[in-house]
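Structure incoming, see below.
A single protein chain has been removed from this complex, and every other one stays in its place.
Chains here go by letter, A, B and C, matching the order in which they are written, and residues are numbered from 1 within each.
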Amino acid sequence: MLRIRRVEEALAEKYAEQQMRCPMHLCIGQEAISVGVCATLTNQDVVFSNHRAHGHYLAKGGDLKRMIAELYGRSTGCCGGRGGSMHLVDLDVNFLGSTPIVGGTVPLAVGAAWAARLKGDDRLSVAFFGDGGVEEGVVHESMNFAALHRLPVLFVCENNNFSVYTPLKERQPNQPIYKMAEAHGLTSWHGDGNDVETVFNIARQATQAIHNQQGPQFIELSTYRWREHCGPNFDNELNYRTAEEITTGMAACPLAKSRKNILAAGTQSMDQLQQLENEIDREIAAAFEFALSSPIPTYTDAVGKVYAQ
Amino acid sequence: MLRIRRVEEALAEKYAEQQMRCPMHLCIGQEAISVGVCATLTNQDVVFSNHRAHGHYLAKGGDLKRMIAELYGRSTGCCGGRGGSMHLVDLDVNFLGSTPIVGGTVPLAVGAAWAARLKGDDRLSVAFFGDGGVEEGVVHESMNFAALHRLPVLFVCENNNFSVYTPLKERQPNQPIYKMAEAHGLTSWHGDGNDVETVFNIARQATQAIHNQQGPQFIELSTYRWREHCGPNFDNELNYRTAEEITTGMAACPLAKSRKNILAAGTQSMDQLQQLENEIDREIAAAFEFALSSPIPTYTDAVGKVYAQ
Amino acid sequence: MRSETAARKLTYAQAIQEALRQAMEADPGVVVIGEGVPDPKAIFGTTAGLREQFGAQRVFDMPLSENGMTGVCIGAALCGIRPVMVHQRIDFALLAMDQLVNNAAKWHYMFNGLKSVPLVVRLIVGRGWGQGPQHSQSLQALFAHIPGLKVIGPATAYDAKGMLIAAIEDNNPVLFIEHRWLHNINDVVPVDSYRTSLDKARIVHAGNIVTIAAFSYMVMEALHVAQAFAKHGIAVEVIDLRSASPLDTDTVLSSVKKTGLLIVADTARASGGITAELITRIVEQGFDHLRKPPTRIALPDHPAPTSHFLANGYYPDAVNIFEEICRIADIKLGADARAQILHDIRRINPHDVPNLAFTGPF
Partner (left out) sequence: MRSETAARKLTYAQAIQEALRQAMEADPGVVVIGEGVPDPKAIFGTTAGLREQFGAQRVFDMPLSENGMTGVCIGAALCGIRPVMVHQRIDFALLAMDQLVNNAAKWHYMFNGLKSVPLVVRLIVGRGWGQGPQHSQSLQALFAHIPGLKVIGPATAYDAKGMLIAAIEDNNPVLFIEHRWLHNINDVVPVDSYRTSLDKARIVHAGNIVTIAAFSYMVMEALHVAQAFAKHGIAVEVIDLRSASPLDTDTVLSSVKKTGLLIVADTARASGGITAELITRIVEQGFDHLRKPPTRIALPDHPAPTSHFLANGYYPDAVNIFEEICRIADIKLGADARAQILHDIRRINPHDVPNLAFTGPF
């Protein structure tokens, strides 16, 4: 979590330099979900994600250097610069891809699970999406098919109560999202997405259930996005959420909670944590250096690979 | 019901003459739903329907002559021949239209309800669709929006357990459809769609609830299609349903049940029923005559009215 | 190149079935999925027997969820499966445009070539017997405009088999457009598996008077005309485009260099159709060879009406092609020759069915 947070804080800081010239959606405040869920996955499990993908990518083990390079549009980026922040991929860790059409990758995750079934692989696949995603018909179609064939897929809905600046209550009736998944025949779970232990426990049970042939599982996790929908800044001045809401939301910081627990349990000392943070910061600095010293592609690099051989 | 049945039996008989040259989906066996639901509507209430539309159209009060003429592709048809069996319309009774893209008219019914809300009209709107319809994402999107704004719309799902030759269990997990509507925040109802009184009672409560500002309602009614999915014949030889299933399905004939009740209650005598049937048959004969003696359009009639003035 | 193995006559529908069967035999990763694929009607016979042979795992029905299921197939294709998806009408694929255009077409490109989407989508174009506004569209131009998709439309049973096998083996999303009126037409089809290139047009009737480049079913109409002309010593060149994207401009250009005249025939609306793209390319590359402006034989600017009375005149046919050839090539036929040709090409069936065996309803 700390690593994701520090990476995104660094991104936010550097964004103003106008060298990362692409839309960027930070997950600061929502890190516990990526981390808690991905901690229950093996390398061969497959992940698909959406526009807010940094956390998912890093938690699955995606290469930090190549992610930063991608944001800078360099040749060493994970898509060679073709994708930017909203199109991440790392085949080495089976992070198969994130794309920004809301709901668009959810059926792909189901398809990956179907492929695993057909090929007899014991791998599961995961779709990360937001509370807005469930409004897309395609997500319902995906749940229906997954439940029908009891496919090994985990749906993870990160409910941060907003789609851009529109609160949930202006988009959906007052009904829990996870109940919808139940109506589709999925086993569903829900909990506090700002508590990494809760997330981990739920995800572990859910992935275990999938491995035990209990069919697809759906997890709804409540969380809070700290910064603006798209871009590096806070956006309190827009007034689409009250100061009070923001304070409460940020008070539920998953990192603070986890740090407190760690210190209380004594698993790591303050010093150790600081050391960890220093290491992370060094890694991040190196990643930025890697990105900025990477080759700059030109238009000719954009021309090929439209069709596969 | 009897009228719908007799009309469709006549259509089935005449279809082999190859003068009605368009796909035709009969609702024989399913008549109670159209009749029971539409009996609770006023003329100003709006109805949208799908490919299996004859019953909905007639029960709403649609012009029989113009329907038959439409099937024969004549100028007097309700679409002037442009639509055929799957595109029926009668503005006089606010039957706004049926079209054959599965799920395609469901959001339109929601939109009509939204328009009523915006204009302050106390009219409700109805969407008829099948068990296959609920698999289309657009139907979920429609339910979500209807529930969110508590729009005056009635969703009527005719569950005949089949989409063409594919049984429900190969398309959806073993979950009641009406529960899905509940998860979307709609009040839901379900019952025996082959019993016109049941249908009427449910529909009356549901439409009443809409008029009482209780928001959108969803009715799932189980029923049975007797004939082939598309076309005039029985299709027992295709073996996608067992002989036993067909026998049971047809034994639940909504007309037989209703006739028995009427006779038992003594509201009408055998003679009166026979007289009614004769009248209906005369009306039908006249409608066929009307159709067959109506002007035949030519290609030039097909050219205009692409854009409205 | 025509395969040299044993051959017999098959219908286009049978050829598709055989292609599916052989592709599935060759590669256990090939699966067939679509509404009605394993049902008793087996998509006009094109999937008959597959479930029996390959089992319920690989021959799949699906819920009415065109966009979602397209996404499912894309996801499976990313993970080593080669899905063949079927839509009984191309009109239904409009529901899946997002997945086809935003994901399938772009995945290879946007992830820098790391992954590919080996997906075939069979799209059947309806016509006749009251196939109305929502069941008879020809939408090849929509897909052909999108880089990353291949859009093919074989016109013969021979090509249907060879191109379907090649499409399944291709690592890209291929939209395989089948015109319903081709399904029952016979052609010599080799027994063994073979591949037909997805990007080469084919001269199906050689000539030097005028070039007719046709797509899908319109090849048949053009061929009738060419054959009827041939009896009178007039050689019309007919090119089966086979593919709308990529478009084999070279083959058409060579022909136009010879004839100086071009007619393009398509099953879709003329405006904004692939006819416009082909004409534009020929103009761009062969302007000086053109003796007259190229013309189009395609649909007018309105949807298909359902009534067979209304539709009688909507679909251009061999007679329209004949008249256009006479006009553009300035052919003055004697009354007898003209009557003879018209007799040869005139449709004997009712105008709204592909053949007399067709009695509805779908």
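The rule we apply is simple: a contact is a pair of C-beta atoms (placed from the backbone, for glycine too) under 8 Å apart; a residue touches a chain by one contact, two chains touch by 3 or more.
Everything quoted here is computed from the prediction, not taken from an experiment.
Looking at the complex as a whole, the chain kept out of the display touches A, B, C. Among the residues B:Val46, B:Ile177 or B:Val196, only B:Val46 touches the chain that is left out of the figure. In the complete complex, the residue from B:Leu2, B:Leu108, B:Ala209 or B:Ile262 that touches the missing chain is B:Leu108. Of B:Ala53, B:Ala69, B:Val89 or B:Ala291, it is B:Val89 that touches the chain left out of the display. Considering C:Asp39, C:Asp61, C:Asp187 or C:Glu277, the position touching the chain not shown turns out to be C:Glu277 (whole complex). Summary of contacts with the chain left out: across C:Pro63, C:Gly260, C:Pro294 or C:Pro361, the touching residue is C:Pro294. Counting over the whole complex, chain C has residues 67, 91, 94-95, 97-98, 101-102, 105-106, 109-110, 132-134, 137, 141-142, 144-148, 245, 247, 268-269, 271-277, 279-280, 283-285, 287, 290, 292-296, 301-303 touching the chain that is not drawn. As for the chain not pictured, it touches chain A at residues 15, 18, 21-24, 73-74, 77, 79, 81-87, 99-104, 132-133, 135-138, 163-166, 170-172, 230-232, 238-240, 296-303, 306. With the whole complex as reference, residues 46, 48, 79-80, 82-83, 87, 89, 91, 96-97, 99, 101, 104-116, 118-119, 125, 137-142, 144-145, 148, 304-309 of chain B touch the missing chain.
Criterion: only the chains that are shown with their structure count from here on.
Because contacts link each chain to all the remaining chains, their graph is best described as complete. Taking the mean of the C-alpha atoms as each chain's centre, chain B and chain C sit 36 Å apart. Centres computed as Cα averages put chain A at a distance of 45 Å from chain B.
Residue positions of chain B touching 2 or more other chains, listed in rising order: 135-138, 170-172.
Residue positions of chain C touching 2 or more other chains: 62-63, 65, 67-68.
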